[in-house]
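Could you have a look at this structure, given as structure tokens, before my questions?
Left out: one protein chain. Kept in place: all the others.
Entry: chain A
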Amino acid sequence: MASVIRRLLKELQDIRKDLSDELLSLKPVNDEDLLQWHAVLRGPRETPYQGGLFRLRIDVPEEYPIKPPSLIFTTPVCHPNVHFETGEICLDILKSQWSPAWTLTSTCLAVHVLLANPEPSSPLNCDAANLLRCGDVVGYSSLVSMYTHIFAGQFQ
């Protein structure tokens, strides 16, 4: 337990300088519990997610960083690798390809990269994936834009 707290405190220190245009915020939900975090990602530029702000809930297991944290979108996201209802994310580094050298920051940035680079061959959202698989980029983009506008618009 002590090692996970030590590591998270260190990460918390580093986060201030790591925050960027993509990762707007990353902090523990409250001061008492370091194992629960939330983050806000800015939708990547030149993608249909542009203009949206996406919230994530991060649960850190006690075995962290040997075990990966669990990241869940709390903002509904229309994306082939994100479950539309639960917000679950299908990303290899969150499962089998996890390395303890990843940090919460780099993990969030990996999710940001996933937004711009969907992987339609292993979908959690089949409808979104099917649009991409049959090459309907226009359809996909407008669907995503619509959901981004409805659920992740900045002026809500």
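Keep in mind that, in the parts below, a residue touches a chain if its C-beta (ideal position, glycine included) is under 8 Å from a C-beta of that chain, and two chains touch if they have at least 3 such contacts; residues count from 1.
As a convention for this text, contacts and distances are computed from a predicted model.
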Looking at UniProt, which of "Ras-related protein Rab-21", "Mitochondrial import inner membrane translocase subunit TIM50", "Proteasome assembly chaperone 2" or "RBR-type E3 ubiquitin transferase" names the chain that isn't shown? "RBR-type E3 ubiquitin transferase"
Omitted-chain contact residue, chosen from A:Ile66, A:Val137 or A:Ile150: A:Ile66
Residue list for chain A contacting the dropped chain reads 3, 6-7, 10-11, 63, 65-67, 99-102, 106
